[in-house]
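Everything below concerns the one structure shown next.
Removed: one protein chain of the complex. Kept in place: all other protein chains.
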């Protein structure tokens, strides 16, 4: 059994890690780290876990945790993981960081968009961007994995094959994304109150959202072209789910079949990516609770653009599920272990 | 592998059976019956099942199905199962009926509340009321199980220990229940439209809801007293979940500890019933997607009443989950097989 | 024009006062009091009021406000209004208190249920309980009106005629109430986050909710019998609305027509109380945004109980609307001025 430690176990992503790992046959959680709830029973924080998890929350002592865990998930605010990282820790355990600390290869981009100094840039190079479908081999050997963001997982994978194959003009890419409210975290903030979110939709972080450079970096790598995009996230009155609607001009004269063949060539063997049938567009409900990414597209000959649409559960494929998928790869387990989650409908 | 046939596989309860059985290690679905969608791919009706279920929907030919399946789940409208039941079918396969056809032992009560004639009353006596926690032994040997209703499962089990132990005055029992909208089924009816349900709560079936006699019959059996109750269901703007708030006068002078001890004596070894800690009242979100029933109570010395509260996921413990639990018992499997579902939060 | 001051103008009830008074032809708001947002533009706190309200928030200086306003609404936490009340203030202006400070005639009951000391019990006797349909005449002359609670308005008026006429056994009354989340206020608290409330229903304050003694006191006055009830509130995933489902044993052998006649005799001339047609039960959506209370009932001969159901918009008839109704009475205006609000559907 792989011994797992979680730092930030009482946030929504942390809670989802607990849900998934509870059903994992090769892993067990040995440390429920939560600065806010030290000594409190975990099941008192998340009462769905009553009689399922008996443990109490612990602090976030990385040194001690490194001794006891084979892998540590850090589901913590930006900056935390970078501030505690050290060669000693990495020599004893492996890290899957759900924050943004090691996602961006260019530290100046990180510091500009996140507005904080990076405390351990020396590990950025080593860190593997844990987008399993793209970086599978690199993840296998990694000590330090940067688990992608929720919006970014969905946005990148939805456009990836076409970016890689040079089908779309990267200078025209626009990502209009919609997210459920769990993406905003469990902090008690006025804008996340039920009455503020319910019966409402809004854009936020317009032209300044931090997931922008992450998408840009990965699609630049994929396309070989310097990619600068518009990314606009929206808050939707639902708990879970991200839908990304992406627009780009076509560089080549392609048919539906051409594009379908490209998507299939990238994803037909991928357990967790489903390219839908023609005319059927993704809905977040169809992936809820599961690790799937559903994708489809439409070519609009009137505008010579392609509209690509992707949907994930932000807490699963967008966070905890992908983190477990990374863990499975790192430890040579079946990639889908613990992730055989049938989407819940309704 | 147990071969399973489902009639009514495209309703919400049928869909949940498919979700649960897909993860069951000892059963496989061989027949997706759906009169409305014959020959249509099941995954075209429930697109969450894309690339998970490849089968097409079949008709509801019970005779043929009885040849091919070890067990048949009938998730069908009232009257259907009774109309097709025969000794021949029962000699070849087993039936778990999710409709009300065999739940009530008194056929005249059935005919009065449901307003239809019972087509095969000769099987009522044999049918076992499949409330596993109460009738476990009888279920094991059964050919025909009447799977309890959603409201009734929650309402009965929440009051059962106190009814059985003679703690509450059965003449005073009032059940005020609240349900998510999936309980209303997938029929395209105006009152179930999003805009009619959202931002709204209402009572319905006031003093005439069909689950009333089912609760009464079971609690009469438990208490040994003729039990006539008020049962008021309410429609809540959420997909899943039932909360039953139950009121009864106390017949004995009991303390919190006394009552807690009674509940524990009935349920502490039950995998799927969780009696919460003092002062913590059930919330439907804590059981969502799982087979749990959460219960707690409060003694009000001011009124000499006890308030009992129970919560389930109406599609799981209130329908498909309990049906699978019954199947497991009938076939000598581990009772929780396929039901190790950690509640999803949020 | 009546000059109105509001203390607590930035809570949800305060915001609703502003919405209603903006459309009032005989009143104008001269003071938007909000301790949390002093000097901030009101429309920056509630952006729906952009270009409608130009004022900035002020502090809660009651003395100064008393000089400037003809009437002050205090939409403040329990204890505040009692702590600042004085004969001087009452000699200069009138007060409509939306908190509970002057609702209960027995100060010891107040202090027990609210857990705080009452700072100005000398004004309790003078204070008029502002349930307009019951205390209309007393309200007209009042200097100090205690605006009823949201649950209590709905619960009391729904049972009032039958309590008053001696039709129901007051010892058997049970009120099972369901409320939208705006009733919990605009404080940034974890239990009120969207993801905690959405797709969830729960009971809270079981047997200890503070609205209990208020309902009891008023129904004791109405019935002439010492009334002790069970009151159980539930939180529903919607913004607005309260539904009260009330159960009581009948003391007399009455028919539907008898009871309908009683309700009509009390309410047929009431603008804001609608007794629905037989078999039609209130839904909160039908009163949303309006000052209506919808009522209906069902006699259950099987149990000899009557089920009474009432629905209001908790922020209108349950708070701000009723407060404006009280103001209209106090100042001799048309009772419905500013309250001609057609319920919004959907």
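As written, the chain order gives the labels A, B and C, with residue 1 at the start of each chain.
FYI, contacts are C-beta pairs under 8 Å (C-beta built on N, C-alpha and C of every residue); 3 or more make two chains touch, one makes a residue touch a chain.
Because the structure is a prediction, the values reported are computed rather than measured.
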Relative to the complete complex, which of the depicted chains are touched by the chain excluded from display? A, B, C
Of A:23, A:121 or A:346, the residue that touches the missing chain is A:346
For a quick check of understanding: of A:119, A:260 or A:298, which residue touches the chain that isn't displayed? A:298
Touch assignment to the omitted chain, from A:27, A:195, A:250 or A:293, lands on A:195
Could you tell which one of A:7, A:128, A:184 or A:238 touches the chain left off the display? A:238
Sites on subunit C contacted by the missing partner chain, in the whole complex: 12, 15, 19, 22-23, 46-52, 182, 199, 239-240, 274, 276, 280, 283, 285-290, 294, 340, 342-346
Just checking the interface: what residues of subunit A touch the absent partner chain? 172, 174, 176, 178, 180, 195-196, 198-204, 206-207, 228-230, 232, 234, 236-241, 243, 245, 247, 281-285, 288, 298, 300, 302-303, 305, 307, 309, 346
Interface residues of subunit B (partner: the chain not displayed): 12, 181-182, 186, 188-190, 192-199, 237-239
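The criterion applied here is as follows: only the chains that are shown with their structure count from here on.
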Rotation, 0 to 180 degrees and nearest 5, that superposes subunit A on copy subunit C via CA atoms: 180
Relative to the centroid of every protein C-alpha atom displayed, which chain's own C-alpha centroid is closest? B
Distance-maximising chain from subunit A - centres being C-alpha averages: C
With centres defined as the mean C-alpha position, give me the subunit B-subunit C separation in Å. 38
Counting in whole Å, what is the centre-to-centre distance of subunit A and subunit C, each centre being its mean C-alpha position? 46
Computed distance of Cα centres, subunit B from subunit A, in Å: 37
Quick check: what residues of subunit B touch more than one other chain, meaning two or more? 199, 239-240, 283, 285, 288, 346
